[in-house]
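Shown here: the complex without one of its protein chains, the others still in place.
And now, chain A:
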Amino acid sequence: MPDQVDYRWIADDPDALMMLDHAGTVLEWNDGAERMFGYSRTEAVGTRVHELVTVPGSEAEQDHFIAETTERGRGTFEALRRRNDGTLMYVVISGKVGQGAPDELYLLFSEKDVTQLKVQRDSKSLESKFRELLDSMPDGIVIVNPTGHILIANRQAERLFGYDRDELRARPVEDLLPLRFRNAHKGHRSHYFSAPRTRAMGAGLELYGLRKNGTEFPVEISLSPLKTEETPVVMSAIRDVSERRGFEQALQEKNLELLAANRAKDRFLASMSHELRTPLNAVIGFTGTLLMKLPGELNSEQTRQLEIVRNNARHLLALINDLLNLAKIEAGKVELNFEPTDCGALVGEIAASLRPQALSKGLELIVAMPVEAIVFETDRRALSQIVINLVGNAIKFTLHGSVRIDLALDDSGEKCRFVLSVSDTGPGIGEQELASLFEAFVQGQASRTKGVEGTGLGLHLSRKLAALLGGELSCTSAPGTGSVFTLTLPEP
């Protein structure tokens, strides 16, 4: 310890003064150094200067200052220093060699904080080079140096944050952040400069800017590191996303509302189904017991009238079922289960179940399909419902002749298609009716004149189901020539 040195000058000096040995260990540390770097003399003495003020990663630079000063007797350097709170600052260092005991040399460094000077100087240099370019950009642009000072902010940035012209220059960039983010931001910032990389807009978290008047607004920020002659900097483009955040929030609220409305609709459908069926149970049930003659014999007129009641009650039930199915399709509640289906077998079963109905009217029911099995990936239940509907309609509206079901796989196009057609020798459908045939509650002339009853929803439902399966349902017909309904399903 060079105790014969007079230290009084050290204590008084406004600059930071530190005395180091050749290994860079602090021997002495004055009040100026305490003020400038935040470490007390007790903390500093005996500690290596690397661990105190050297910016991590630039230890070699510090070693160089020591080596050069030792070699030449004196030296002047510019460096970035770190305070104990992590803040960076620019200093100008002048070093010289002093002599303690005859064989003891030590180094004396005097360091002056030149951050503001350097910020002003670098800012001017950037202004002259980039001002015009930056003002031409649509986003707010702020260029910040490693000490966190704004070197240049374009007009859009000034407007965005509510500052007057040139008012942002040389301010700490943290002034643009709400208080609660500032400390964390300082950490991010020094971290960023040690490993700078480009970060795109929107790649960050929810960020907020702070206007001069104290109001906050949501922002999106992109970061690009730049090397200028003077100093490495980071350029950030800042965008006010208040409007978009507003939209996003409104959209989210709307979605929740829709979800709730959908659930209410489901509950309503389930209750409606239940409430409509309950009284129908009594109507259909007791009509049945009477027709079964459980309470006693009926005359023929009583039987006829009860049958009318029963048919109409069943019609009402069919209507309720169709309406609920339709409501479910409209609400997107129909769950489809696409799986390889033996469509030939399926159509065969349906034909077998409807054949008695056809035979009772004296109609022939013909099924024509290739010998090999027609296996096609589709939803079995939806396909059945369509086919039952089409064949049921054909039987209902045809008075003489036949109903014919043709099915085939068509692989002539790019994709294999399943084609099913139901042809009848019924009265046919006029052009005008054909146009609105698939709309709800539209029934052909035949049903009105011949007293044939349908719900008026069957074709409408069938077409909706066909669309759900990704296919189409169409009809060709003319009065007097019968009708052909064709279902075409593409391979899913």
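Just so it is clear, a residue touches a chain if its C-beta (ideal position, glycine included) is under 8 Å from a C-beta of that chain, and two chains touch if they have at least 3 such contacts; residues count from 1.
In the analysis below, contacts and distances are computed from a predicted model.
Asker: When you check the chain that is not on display against UniProt, which of "Carnitine transport ATP-binding protein OpuCA", "Branched-chain amino acid ABC transporter permease", "Response regulator" or "Ion-translocating oxidoreductase complex subunit E" does it turn out to be?
Answerer: Going by UniProt, the chain not displayed is called "Response regulator".
Asker: Kindly state which of the options A:199, A:277 or A:417 is in contact with the chain not pictured.
Answerer: A:277
Asker: Going by the contact rule already stated, which one of A:114, A:317 or A:408 would touch the omitted chain in the full complex?
Answerer: A:317
Asker: From the list A:285, A:340 or A:479, pick the residue that touches the absent chain.
Answerer: A:285
Asker: Against the chain that's been left off, what residues of chain A make contact? List them.
Answerer: The missing chain touches chain A at positions 269-270, 273-275, 277-286, 288-289, 292, 294, 313, 317, 324, 328, 335.
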